[in-house]
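Please read through the structure below; I'll follow up with questions.
Every protein chain but one is kept in place in this view of the complex.
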Amino acid sequence: MSFDVTAVRGQFPILAEIIDGLPVHYLDNGASAQTPLAVIDAVRHYETTGRANVLRGVHRLAERATESYENARAQVAAFLGVQPMEVIFTGGCTAAINLVAFSYGSLLKPGDRVLISEIEHHSNIVPWQLLRSRAGIELDMLPVTTDGRIDLGALSRLLTPRTKLVSLAHVSNVTGALLDVRAVVEAAKAVGARVMLDGAQRAPHGPVDLPSLGVDFYAFAGHKAYGPNGIGVLWGRPELLDAMPPFMGGGSMIGRVTLAETTWAPSPRRFEAGTPAIGPAIGLGAACAWMQALDWTGAHDHEMALVQRLMDGLQRIDGTQIFGPASLQNRYPVVSFMLDGVHPHDVAQTLDSFGVAVRAGHHCAQPLMDRFDLDGTTRVSMAPYNDNSDIDALLAGVAHAAKTLR
Amino acid sequence: MSFDVTAVRGQFPILAEIIDGLPVHYLDNGASAQTPLAVIDAVRHYETTGRANVLRGVHRLAERATESYENARAQVAAFLGVQPMEVIFTGGCTAAINLVAFSYGSLLKPGDRVLISEIEHHSNIVPWQLLRSRAGIELDMLPVTTDGRIDLGALSRLLTPRTKLVSLAHVSNVTGALLDVRAVVEAAKAVGARVMLDGAQRAPHGPVDLPSLGVDFYAFAGHKAYGPNGIGVLWGRPELLDAMPPFMGGGSMIGRVTLAETTWAPSPRRFEAGTPAIGPAIGLGAACAWMQALDWTGAHDHEMALVQRLMDGLQRIDGTQIFGPASLQNRYPVVSFMLDGVHPHDVAQTLDSFGVAVRAGHHCAQPLMDRFDLDGTTRVSMAPYNDNSDIDALLAGVAHAAKTLR
Amino acid sequence: MSDQLYQERIVALAKAKTGAGKLENPTKTARRDNPLCGDRVILDVKLDGEGRIAEIAHQVRGCLLCQASASALSSVAVGRDAAGISELRHDAERALGREPGETHEPFDAFAPVAAHKSRQDCVLLPLEALKDALS
Partner (left out) sequence: MSDQLYQERIVALAKAKTGAGKLENPTKTARRDNPLCGDRVILDVKLDGEGRIAEIAHQVRGCLLCQASASALSSVAVGRDAAGISELRHDAERALGREPGETHEPFDAFAPVAAHKSRQDCVLLPLEALKDALS
């Protein structure tokens, strides 16, 4: 039967809140998703029955904590279709990309090139700019098509034998466009470049089959994937990780420390300096397990039906324009739009007074906004727990803004 | 009246657990402290009534989240006696020290020197070794006295005009020794060196009056200070932070991003790239508020009475030896000991069978163990919620190990 | 719907676009960006011999609150020097509930923004830019 959105909603306590007299129409999932009871309870269970530091203790709380932490790694690995020991827990998606920029980046030579795109989130731009000033690498940018997709036609021109890494958004946080990973990997491999995907906006929409994608690194954020804040994931090919120097130094990432020199533990421990984010990792493990138990065929159809309802509704409001793919093919439920004569912040603010949460502005993608000379967009980003009432409340709010603010 | 330990214990649900038929005598607080309901509830409140991304949203959940996050910063600042905008949230204490090693470290020149000590935790050694290989700085080490204190007599010899930073443990995680901060700051200032304290083991024992200490940077970990995992704090003098380049790149830490170049936001945002650990920060804010409400005169006396009871009890067991200060002056409730003929891991394992959680081994201080040619120690680290029954269970366990394992 | 913010006076100020545009040969020009939301204000002023504003024009790339504030500012800036503009700033801060005291035309129109912390910088941005231009 069809996807049971009511049952899903029931697992997210915040969706039943009334805030200042208004219901919660949460359509800002691209910024941060809400979190189900399963995740909240998993963290609480750790905090109240098995909290301790991991790896080094012999007492039973430490054994419990270590087991829960490593179990979380296995849950994330299952979600990505990879081996647990290939999964590195980081402080977030941004931290995961920075890890690669610092560690893999330190292996690059002046004149080596990294290829990103104009659609990237600042978190997949600034780390490479910082690497450029540290290491003298060059940064290339794939352009973006007018319907908000990375223009892969430019790949052959911008990929060179000096290109060591291609780092692109798996799904755009502005337009929802899905990358043609196969085309990127094929072209990159032809020049010997590695491929990293920024999966921040893809992971919240169901399991990712990394082996079939053929990429080398994958990063995503816990809080956008129904997990806690303060946790993210970097997956890397083991042979690459093993050849990479550490990023941060501290406890747990060492082999032996002497005053003169220090040897490194194997990955993933090499890259998890200090006490890891044990509780948040356990929460993210639970979130991955929660996602894996969901019917994603149904959820995806449901999400796409919401996108269609949104697009149809916006079209009926004079002066709206969607920035992003018009079709439902190869896209995820992130929709950016502009309302003629009304600034996106004023759209979002009006929507708030209808109980609708969206995001307005540059979405941490200023180069993209500059490229299309946009003041910003209003972004609607959906999750499986959204329903028609959320979209209808949004459309009513946009209509109201159109009527009153211009 | 005297400190009410029962009332304090009642706030920590895990202390009432029975695990495999045994009570929880938790004396591994130096590795990770337990967390009170006030913290658990603060995080849950955020997750279920006000979860959203911070700083950039205009909707009411985002406003709530931003307010809670900035309120947490203010709670931490009050705990340290500083201004909120001087407090940077990091992924942990290790991440905070690495931030300084990368950012402040990038301002150092080959031949500049950093002074640490032999008693440091790996998290305050390895980041400087990594900086040494990146930047060609030199690393100097203050020796340690036989009673487990940093030997400040060596300061005059080891501080040079090339010394740019002195980074030392405020309280040792192995011996509990409290640093004479005044002496360090005075000597460091005389040569123009900055002073950072690793406060990981000091922060769990009550508010810190940073202005009176006169240091330049201060770092501590949330999970050791009754807060969640995945959060730590770096405090820095604003004029130093403002002159420091960013560490990681990503969302929120930028002024303006263009493809060609990027400008930086002022501190603390400059150093908080990406979505911060909002929930964990809120938890740490609650932990700081919880600590600030505690009677620390009473709590400290209580902790020191436990140390005395422990020391007296150990002395009655043949072949025990304490590594660390013998007196209760200028020390905190971390006690390391050895039991002749029994390896620390076997002591700790035996204690576990008495329901007592301690830590055994090198405590991430291998250079210190090497220096004193120790196999490791058994470490008892206390918190205000520990009581006589915890110490007595431990002493019974040590006596049992002494009788059966040698 | 609980639309407290976009009250008629604010919308009217924004639509009035008082002072929108550029000056030829301005004495001073200043630009201010709000990196969080991307709002941008460019302010041109012509000053008389005593540092008082003789002419003012603004280009706002930003939200309605920012436009309304730039309009409000332009409607009362002429004849004021830096101290006079600082008085307006206090008026705005009072309207936003960030300072105690009574507030006056035209900035009293922004009182509804007092309840919306995240939007207050939008109102203040033109004032910041003008302060830069005068300093």
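Per-chain numbering from 1; labels A, B and C assigned in written order.
Just so we're on the same page, a contact is a pair of C-beta atoms (placed from the backbone, for glycine too) under 8 Å apart; a residue touches a chain by one contact, two chains touch by 3 or more.
Please read all numbers here as calculations on a predicted model, not as lab measurements.
Engineer: So which of the visible chains would the left-out chain be touching?
Structural biologist: A, B
Engineer: Please pick, from A:A96, A:A193 or A:I254, the residue that touches the omitted chain in the full complex.
Structural biologist: Checking the options A:A96, A:A193 or A:I254, the one contacting the hidden chain is A:I254.
Engineer: Have a look at A:V8, A:V43, A:A62 or A:I88 and name the one touching the chain we're not showing.
Structural biologist: In the full complex, the listed residue that touches the missing chain is A:A62.
Engineer: Across the whole complex, list the residues on chain A that are touched by the chain not included here.
Structural biologist: Residue positions of chain A that touch the missing chain: 55-58, 62-63, 66-67, 254-256, 265.
Engineer: Quickly run down the residues of chain B that touch the omitted chain.
Structural biologist: 20-22, 342-346, 349-350, 353-354, 360-362, 366, 369, 375-376, 396-397, 400, 404-405
Simple rule for what comes next: only the chains that are shown with their structure count from here on.
Engineer: What graph shape do the protein chains here make by touch: line, ring, star, complete or other?
Structural biologist: Graph shape, chains as nodes and touching pairs as edges: complete.
Engineer: Taking each chain's centre as the mean of its Cα atoms, which chain lies farthest from chain B?
Structural biologist: C
Engineer: When you average C-alpha coordinates per chain, which one falls nearest the overall C-alpha average? Tell me, please.
Structural biologist: That would be chain A.
Engineer: Quick one: report the Å distance separating chain A from chain B, using the average Cα coordinate of each chain.
Structural biologist: 31
Engineer: Could you work out how far the Cα centre of chain B sits from that of chain C, in whole Å?
Structural biologist: Inter-chain centre distance comes to 47 Å.
Engineer: Please compute the C-alpha centroid of chain A, do the same for chain C, then give the distance between them in whole Å.
Structural biologist: 37
Engineer: In chain B, which residues are in touch with two or more of the other chains?
Structural biologist: Where chain B meets two or more other chains at a single residue, that happens at 56-58, 62, 254, 256.
Engineer: Mark out which residues of chain C touch at least two other chains, giving numbers and ranges.
Structural biologist: 36-37, 116, 119
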